[in-house]
Structures are given as structure tokens and as C-alpha cells.
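Got a structure for you, written out below as C-alpha cells; questions coming shortly.
Some chains have been omitted; the remaining ones sit where they do in the full complex.
Order of writing sets the labels: A, B and C. Residues in every chain begin at 1.
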Amino acid sequence: MKIAVLQFPGSNCDQDAFHAFADALGLPAEIVWHKTTSLGGADLVVVPGGFSFGDYLRCGAIARFSPVMEALREHAANGGRVLGICNGFQILCEAGLLPGALVRNRTLEFRCLTSNLVVEDAGPDWNPQTVGQRLRLPIAHGEGNYRIDDKGLAKLKANQQILFRYADAEGNPTPQGNPNGSVDNIAGIRNEAGNVFGMMPHPERAVERIHPSLDGLAVLRALTTPAAAGASS
Amino acid sequence: MTAPANLPPNPDPVLNVEITPDLITRHGLLPGEYEKIKTILGREPNLTELGIFSVMWSEHCSYKNSRPLLKTFPVEKADTSAPYGRVLVKAGEENAGIIDIGDGWAISFKIESHNHPSAVEPFEGAATGVGGIIRDIFTMGARPVLLTNSLRFGRLESETVKRLFRGVVAGISHYGNCIGVPTVGGDVYFDESYDGNPLVNALCLGTLRHDQIKRGAATGVGNPVFYVGAPTGRDGLGGASFASRELSEESQADRPAVQKGDPFMEKLLLEACLEMMAVPGLVVGIQDMGAAGLTCSTCETASRGFAGIEIELDAVPQRETGMNSYEIMLSESQERMLVIVKRGREREIEEIFEKWDLHASRVGEVTEGDRMVVKQGGVTVADIPARSLTEDGPLYHREAKEPAYLAETRAWTPDELPDLNSLMLQDALPQMLAHPTIASKRWVYRQYDHMVQAGTVVEPGSDAAVVRLRLGDKEKFVAITNDCNGRYCYLDPHRGGQIAMAEALRNLACSGAVPLAMTDNLNFGNPYKPEVFYGLRESVRGLAEACRFFDVPVVGGNVSLYNENQNGAIDPTPVVSVVGLIEEEAHITRQYCREPGESLILLGGYPGELGGSIYLMFFHGLKTGAAPAVDLAGEKALHDTIRAAIRAGHVRAAHDLSEGGLLTAVSEMLFGKTPLGAKLDLDEIPEEARLDALLFGESQGRALLSVAPGAADAVLALAKETGVPARLIGEVTKDAELAVHCPERETAAFWRVAKLRHQWETSIESRMTRPGLDDDETD
Amino acid sequence: MKVTVFVTPKKNVLDPQGAAVGHAMASHGFPSLKQARVGKTIEIDLEAGDTPEFRASLDKICQELLSNPVIEDYRYEISEAGA
């Protein structure tokens, strides 16, 4: 499995993502500059966190027009896997590759902490842990408040598109456990076809012994395990 | 005055005014200083030149009132046998100092203040403070890997203080988060003396290989000088606001006195500069434009390179139209750098900057001789010997006088005060923990991305932050801490300075680190007041002594004076930040107890002082007494003992005793991830000791260790060998209760740890949370 | 020519900033406040004529870049004079 980590002006988790895949998972990975138009045959394209184009106007709004995004769309349309983390998730939503939008945290403050997440049932390729199990992953964002209308939410649920939800210390997706005000405590989703993933938490910050947890490994492994037949058609 | 070789008239007629005594005064220059300028030039300066001299000879750039004191700091490590810690670039030589950390790698770090801008506009002031210090670090060739900050505010009850606090934290968060450098630590104090005078000191640390060190020197006649980064606007001309008012038709309203930062621009600049500096031989010299922007960067690079420099202002990218030479030279626009490039290789730098959507503009070249020549539209608007600006500035030995109050505060004794009893104690601890200076700073650091770069090992909240450095295929761990208790310095600036260093080193020892070097930020009032200067002089004396004693060199720092308003000066606040190295990952130690059955050992005994404590201030409204005593040798023995116990594998948690004293420290050790309690049996306490001083006094030279079950005897034996007083005072329990028992005083109290923790954890955020934004938390 | 684009959060989309401003205003003595919503303006100076083609391209950029149709509405005003 070959990994391409995109790099936009203002990306700042690109190196972290690179190290997580290359060092912690031992996979071939490379950084791809946003002005490039080819993804070099990558199987998984990672859109990393940061502040692409300064997050000016709206997070991810400007990055979606970078030259590399054309190749990314094509890759996704052909069933290739895409993972957007934090700002990457925002970019994928802005680009229309994932439904919904991410707005300012309810408190209007940036939040950096290690959050509790519960794993949802999101179909056969999504198995970082057993469904219902808890993960602890860092979050760090000012605009991670996931918004989608009722129809869209119903669709996410019906299609098993929710990856994880924020939870409290007891593992329940309560308002107390919700760091940013996201609808239904949603922390990560995927598209209907099942090959484009987006999440606000940072799995790449939870892959080494020195990190707050090792739960990112399970998440990244789940995403780099070849798709089960039919899942990404 | 005869004026040989007078310069031609300035292209902007408003600048061709006569230099009156009034203009000189309003440039902050004394008559004698003006005479010196004339002697240097051999003629009258024009207004642009006057502006250039005024900023270069300001306190901020020339340290005219503090330099003699700064010279007393040790700038090198005395022990040359140490395997690392050699100073590679010394304080004052460049934008930031550099220290060897072994294996061909080095770190560069420095602290800088942005107090005055933050008082005017807290968000932008603090944000640009962060931006400025990051530039100081990457200009050395280092990649920034961590940020910290030291903040001081007035009383948190005040709405104004809340506004400043909120703005400053948001500004730091905005800049650091966006640029992707983790803010891993810092300190925040609240005290009346900072009402209206907030302090915002920001520190950045970066890593580099020895062979990547860059200098801010202009060398090689004919080498082109490039300007890179954001275009110049009329930002920050507030410092010379008279000029904005008088020299332009445009209204004052259009002339912001504050600079606004653009962290996105700086991120691009950072990446482009590091990419450029990685090309062998391309960059001859590089310097950021901070305060005094283009002026400072041109004359300093020329001065360091023993060369001349000539620039053409028409080539300087400008954000606004019609800027004259005075405005361009004095602008404090952010996110700009000056780069001297090897002649013939211009295209290479242009290409790198184009990749990052930036421009590199050739604005001049290195010249023969020693002059800094500035032209606009081909007309010479300034022509000054560069070294006269950087080396010939005035130097003053100010008068110092011990403040009268010191006689009184030193003589104070607590005899009149009622001591604590069980009942009072029961209430006192939760209240102490809720004091904003002691309370959890979670509200602050959860707004900072403290994990980006994925190297933060010990997150904010413990004694020192610990960060893993990725150095090629090697890893190293650094610990960093900021310290300074202004109240001690108010009561005794000399001791206060020593304590700041001692406490910083204690914090490092508790994290398992060996100190490398320190950087300081001297925040004081008006140095022309003898009592203020006394505080400055004595604090520096204390710091310098401690640095020598511990053999911790000073690699750089910053001086911020005039921090005062109509209510007087701030408490003397010499903030120090010390960086240490942790040799083995296994030695990284946090302040949180880990499991029931651990033994709590108090190192350093019960000196029982009450002076200068938060307890005294909080419960009796008294800012008095002698500052806690300092015993440098005792401190050193303590630090060595802590490190030895850690290396021997005995220590599960270590925490130094500081503000709030013993009970505060024990409580904080129980606020880790696992709910735990502790049982303290304080028998054998000295007979004459007061209970309040014993439990909440702030005597120095002490720390608590939570040692592995069964290891207590080994640690006590170790302490006996090193001569550090040590006592087993209690045990960590499964029951999440803190119980204190002093049999000899017939005093006992106990608390639910969850309740104490709640008091401590929510104190600041409950004051800062705005209505309507219901706070919801995880973690 | 000067174009001002007004971008506002959609009616039924949560507007945390608006809510905060509303609360702050209320506690500042705006008692009869019903609602506050925070939007954005983008003021553009450009050299172009107000032609149907221009309006089409303006609509396009409003939809694709200046607003996010999932959560925001936009409208614009065009005036001849500069700022």
C-alpha cells in the first residue's frame, strides 16, 4: 500500500502524517506538493491537518482549488482511498467529496486535548476496533463543529457512514463529551461509496509510545488494509 | 553647525524640516546623544537619519540602561569536560544563541517580550510577539520545534484584565497553532502590580545541525541583498507617533500603532527560508526584521560583517502608496527578512520563493567601506556609518536606591497573625487551589495546539514540558520551564533572581533533566527611577550569581522597561527559562503519582517561612515578609539527589515545592489521570514552626518524590549521602482522599480529591467562560 | 468597479459566533435582542463592466469560493465608484 501525503501552503501536520505511515506503519510514503498534478500511483491519499492557505475565508475553502485536487478527485472517483485529517477533513467537505461542513467550535475557542471516541459501525472496511469500543485520540482545532441537515444526517446513519463519535469519560456520546458542538457528536465520517474518510481527531499523533495513546495505529491500519471486495465500488 | 557633505533634499518634502530640540526630544534622544550623532556624521542628520538613530539607540535595541548589567551574565559553560552544552553562538552575537546538544546537533532558543503592544491590542500584540520570536530562531538556520510563554496579568476579578487575558491567550493560540509549532508550556501569574501592565514574554526553541548555523552578517562586497516576505506598510509607527501625526496628510486613524500578524505568511516564509538555507553556499547572511525592521536589519548585518550596505527603497515591496523613507525605514511590519545571497545565484533564491508564492526582491548590495546608504528613487536619504548605530550607542550607569518599603517588609514577622487550626485548614486548601495563580491553567493551554509535530512527551501542566526532538535518525529529549515569582523580587530582588533560577532548575531536575542553558526576559519599570533600577540591578545580580553557581550559561534574552502606569511600576519580573536535556527516555518524570502504595518523601525539610507567600497575600492581604531564603549549594544537592533517585529507577513522580507550599504540591500530585489519594502524617515537625508556614509557606530548596513501593529506604539513604534533609511523610492511597494529620498540633483535615481537583481545575475557566457558550469538556 | 459580496449563515444552520455575540450584547444592555447572526463581507475592487457575463462569473465564484452553499447564502451589490 503506497501513501501520498499532500502538502499545501500552510499544512503543518504533513510531516507527522508522513512519519506515522512511514515509520510507525512501515509503509512507503511520500509528500506531494499541492501544485503537482499526479499522485504517483498512491493507493491512499492523505490530506493532512494544518491551516492550508491560512484557513482564510473558510477552512479548506482555498485549498480545494489547488492543482493536485483534480488528481485527488479522479483518484476518489476511481475508488481510491482518501483520508482527510482535521484540516484535511475540512478540505474534503469543501471539495464536496464528503457531505456536511465544519464550523466554529461552539465555545469559539480552539480546543487541544485528548478526546474519547466511540467506534461506530461503518461497514466491513472500518474496523479499527470492535464497534462500540473506545479510542483516545488527540484533537486540535478551532472549527471542528460538524454540521449537516437532518436529511443528510439520516442518510449518514442509514449508510453506516459515521466512523466515530465524541464520548465522555464513560464512553457515552453525551453533550459533556462533545468538545466542539458537532451534530450527534460526530467526529469522523466517510462517503457513501466507502472510500473517502474524514476525521477531526489526529490518529497520527497517537502512534508512538511517547504519545497520549497508541490508538491511532489501529485507525491507520484499518485504513491501509486493502478494501474488502465490493466495499469501494 | 557646518554640515559638510549634506545630503540632497528628501524626495518627500515633509521630511525636509529643520531638526528642532523639540523633534529631538520627541524621538527620545537626549541633547548629548544628538551631539554625538552630529559628531559621527560630521553634519546635522536629516529627519530620516534622526529616526534611524532614535530606534537604534532606543532602550529596545541598544540596551543603553541595562547593558552594563547584562555583561555580568556568564555566557559560556565553565565545565568544558561535559559531553554537551557547549555554547556555539553566544548571547548578543546573533539573533539567538546556540547550544551544542551532542552528535553534531544543536538547539537555538530565546525569549522576547511584547508587553506594550499587548497592552494596546492584546490579540495582535501577543500574536506578533510569537511571530517575532519564531523569526529570531529560524533566522539562525534552526527549525522551530516548540514555544512557551510567560504571562503576567492583574487581578482576574477585573473585566479589563479578563479582556486582556482572553485576548493574549487567543493571540498566542492563533499564531502558534497556525504556524504549527506546539506551545508546550509557560507560566501565568495574577497580581495587582500587573493591573494595566500585562507581561507577554514568548519563547521559541529550534533545532539545527552545527553545519547549518547561519549568521546575520553582510559580507562579500557585491553580494546582493534581498528582501523577502510581507510587503511594508505603515505598521507600528505608533512608537514614533508624532511622525505619523505630523508627517502625513492622511489621518491618524489610518495609522495603526499596532502591528498585525499573518501566521500563514510566516509559515511560508519559514519553509522558504529553511529550504533556501539548506542549499549549500547560497545564503551569506540572514536577519529577521523585528522591531526597527529594515533599519535594524541593514545596519546590524553590515556591522557584523564589517562592511557597508546600500539599499534602494523603491525596490522594497510596499503595501501602501506614498510611503516616504522615514516610514519605510521605521515600519514594524511583520513577517519580513533580509537575506544576503552569494552573487550570481540570485535565480536560485527567487525560484525557492516563487515555489512558496512569495517574492524575493533585490533591494541592494554589500558595499566596500562601512556605510549604510539608503536611497529612494536614486536620491540618498540616509548615509550613516553602520557600526555607529550598533556599537556607538549611549551607555548609562543609572543610579540605584533601595526602596524604602524594604526595611519594613524585611522586618515583618508573623507573630501577630493567628495560626491555622483544623477548621481553618479545612477551608484553606480548596481556596488556595482555586487561586488563579495556583489553579490549573487548562483554560489557557487547551487553546494552544501543544501536540503538533507529534513530539510532545510531557504536556503542559507538569513541572517542565518535555519534547522529543527528531534529529535525523536520532532522538533526544529536552525539558523546558519558565519561572519567576515577582512577589519575591518585590520583597528582595536579589533573592528573587536567585529563586527564579533555582526554581527553574528544580523543575528540570524533577523532570529528569540536566540543565543546558538559560534565556531571560527582564521586565521592569522605568530605569530612571533609582528604586526601579535597584530592582533591576539586584535581580540581575541574583540571576548572574545563580547562573555561575550552577554553571548554566545565558544564551540570550530581552529587556523590557517602562512597564508602569500611574499606579506605579510592576513588581520586578526577571523571567527565566531554562532548557535541559534528558539523556534517557526512561528518566522522563512527571509530577503525578501513579499507584497506591507509593511513598511520599519530602526533600529539603521544613524551614517554615511565610514571607512572600500566596497564603499570606490571599488570607491576610499581606504582601510582605522576607522573601524565602536561598541556599544555592543546598539547591544543587537537592537537584542532584532528585536526578540520582530518578536514574536509580525509584521515582514514580517528582514535584517541586513552590507557590502554595507543601499541601498545594501534594494535591497537584494527585491530579493525574488515575484517581488517587494520599495520607500524610506530619509528625516530627519542628516545635517552633507555625502550621500555616509548614503547610503553605514557600520555602525554597524542596521537592516531593513519590517513590515506588519498597524504595523509600533506598531514597532516604541516598539523601543521607548527599546531605539533603529527607523525610517519609506519607503514602499514596487507593481511596481518593487527601488526609493530613499533625499529631503534635492536634490538627487533622481531609478532603475528597475530586472536590479539590474540581476547585483547582475550573477556577480560571469558570471566570473566563462567557455566558451562552456552555462549556463542555472531555478528558 | 466595486463589488461587495455578503455571505451569511443559512437560517437553520448553527451560528456559534452569532449566539455568542447575541449573549454578549444582551449582557451589555441590549435587552430586547431577538437574534444576532454573524456574516462576512468581501469587498472587491476590479476593472470590469457590469455585463451579464460578468455576473455569471461572479455567481460562479460566489458559489465555489466565497461561500459554502451547504451552510451559507450570499448576495452581492455592484457599484461603479471605488471605495
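Rule of thumb we're sticking to: a residue touches a chain if its C-beta (ideal position, glycine included) is under 8 Å from a C-beta of that chain, and two chains touch if they have at least 3 such contacts.
Please read all numbers here as calculations on a predicted model, not as lab measurements.
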Displayed chains are single representatives; whole-complex counts: A x1, B x1, C x2
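In the analysis below, only the chains that are shown with their structure count from here on.
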Chain connectivity with subunit A absent, coordinates unchanged: one piece
Between subunit A and subunit C, centroid-to-centroid distance (C-alpha), Å: 29
Between subunit A and subunit B, centroid-to-centroid distance (C-alpha), Å: 36
Whole-Å gap between the CA centroids of subunit B and subunit C: 41
Numbers and ranges of subunit B residues touching at least 2 other chains: 773
Multi-partner residues of subunit A (each touching 2 or more other chains): 106-108, 181
Subunit A residues touching subunit B - in the complex, by the definition given at the top: 9-10, 12-13, 15-16, 19-20, 33, 35, 49-51, 53-56, 106-116, 138, 140, 142, 166-169, 175-179, 181, 202, 204-205, 207-208, 210-212
Residue ranges of subunit C touching subunit B (in the complex, touch as defined): 16, 19-20, 22-24, 27
Subunit A partner contacts - residues on subunit B that touch it in the complex: 170, 173, 177-180, 262-265, 267-268, 355-357, 445-455, 457, 459, 468, 470, 585, 769, 773-779
